[in-house]
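A single structure is presented below for examination.
Every protein chain of the complex appears in place save one, which is left out.
Chains here go by letter, A, B and C, matching the order in which they are written, and residues are numbered from 1 within each.
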Amino acid sequence: MMQYECKIKVRYYETDQMGVVHHSNFIRYIECGRTDMMEHYGFPVEQLESSGIMLPVVAIEGKYKMSAKLGDILRVVTKIDKVPLAKIVFKNEVYNQNGDLLFIGQVSLGFVDMKTHCPVRCPEEMAKAIEKELNKQ
Amino acid sequence: MMQYECKIKVRYYETDQMGVVHHSNFIRYIECGRTDMMEHYGFPVEQLESSGIMLPVVAIEGKYKMSAKLGDILRVVTKIDKVPLAKIVFKNEVYNQNGDLLFIGQVSLGFVDMKTHCPVRCPEEMAKAIEKELNKQ
Amino acid sequence: MMQYECKIKVRYYETDQMGVVHHSNFIRYIECGRTDMMEHYGFPVEQLESSGIMLPVVAIEGKYKMSAKLGDILRVVTKIDKVPLAKIVFKNEVYNQNGDLLFIGQVSLGFVDMKTHCPVRCPEEMAKAIEKELNKQ
Partner (left out) sequence: MMQYECKIKVRYYETDQMGVVHHSNFIRYIECGRTDMMEHYGFPVEQLESSGIMLPVVAIEGKYKMSAKLGDILRVVTKIDKVPLAKIVFKNEVYNQNGDLLFIGQVSLGFVDMKTHCPVRCPEEMAKAIEKELNKQ
């Protein structure tokens, strides 16, 4: 298991009239989680895109366990447990500062050539880095 | 099957640097779909909330089939196929103006008392209206 | 004065924990207003961009007079009162369904060449269309 964590502070505009963070923002928080993870491990999205590969989301699922509130500092956990081929799957958990699990879910993204819009395989360098990381543990 | 459709025009700020609508906005589009559906059938969210009941999202899942672009006018289809008890499930499909299926998914929401934060049953009037609608067809 | 109006229905996710539409969404509503206006008069943003010209915002100002709520259907008024040269200025007013003025403001955008990132003049065809419209009245 390859795991990465980042902290996200709830922003005022992310709340809704129920007085809690609007559910759609968790979909955005976990994007921050995987973007940071990819950067941390040496394959930032910017670099992937400038090499001509996009990484659109193909599937998403999540369960909301508890709400987040203004003032909360969320811990976004992002995991990869398989070497990516044509797709990469990120698993996520979001906790608040008290350790309560707020959200659990996963997102699948596909590697796509920017010009042809055809699916491609995960760049070898990225796949190897992930494989190496997974073997470490 | 109870079904409702609305049209949503893609907004500039909803696009991202891939040049298409950011995936998180589909989660928001289908919220528009169910909000409009509820209003259409006589139980708008505002009324539910002013009666002391919130309807937070408890689970979400979706598959992204094709991307949406600026200029697209999306057709958001929202369906209910079961009388709600403690939860209500909305099934969604989003199509573009050419009839291409872009997104398919579903969202579960729970009825919650605003004061106690405890789950409650779907208000009887709303459950009956849905039951009546489902029996029509 | 060249004037265009469109209707925007408040979306749930646009509200915040004050129970009203978050102020940043008015900045987005007026973008919808000018995008629709440009499309209506035959120079949609998509076309401008595909001809190699971007239209980034360079200045914005607005006053918030009253809040918008879920259920509101807003009337976004967008005006142009001058033929654009290097910049185009849109003036906006946003009203609710009762005719109350909620927001008044204006946005300046600059014409920029996508490749060189240098300022350019408003495309002649667009400038002429606006001039013709302004002379009509």
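One rule holds for everything that comes next: contacts are C-beta pairs under 8 Å (C-beta built on N, C-alpha and C of every residue); 3 or more make two chains touch, one makes a residue touch a chain.
All values derive from a computational prediction rather than experimental measurement.
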item: Where the unshown chain meets subunit C, residue by residue; value: 17-18, 20, 23-24, 27-28, 31, 49, 54, 56-64, 67, 105
item: Interface residues of subunit B (partner: the chain not displayed); value: 12-13, 15-20, 22, 24, 70
item: Absent-chain interface as seen on subunit A, which is shown; value: 11-13, 28, 31-32, 35, 44-46, 69-71
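In this text, only the chains that are shown with their structure count from here on.
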item: Centroid spacing, where centroids are CA-atom means, of subunit B and subunit C in whole angstrom; value: 28
item: Multi-partner residues of subunit A (each touching 2 or more other chains); value: 17-18, 20, 24
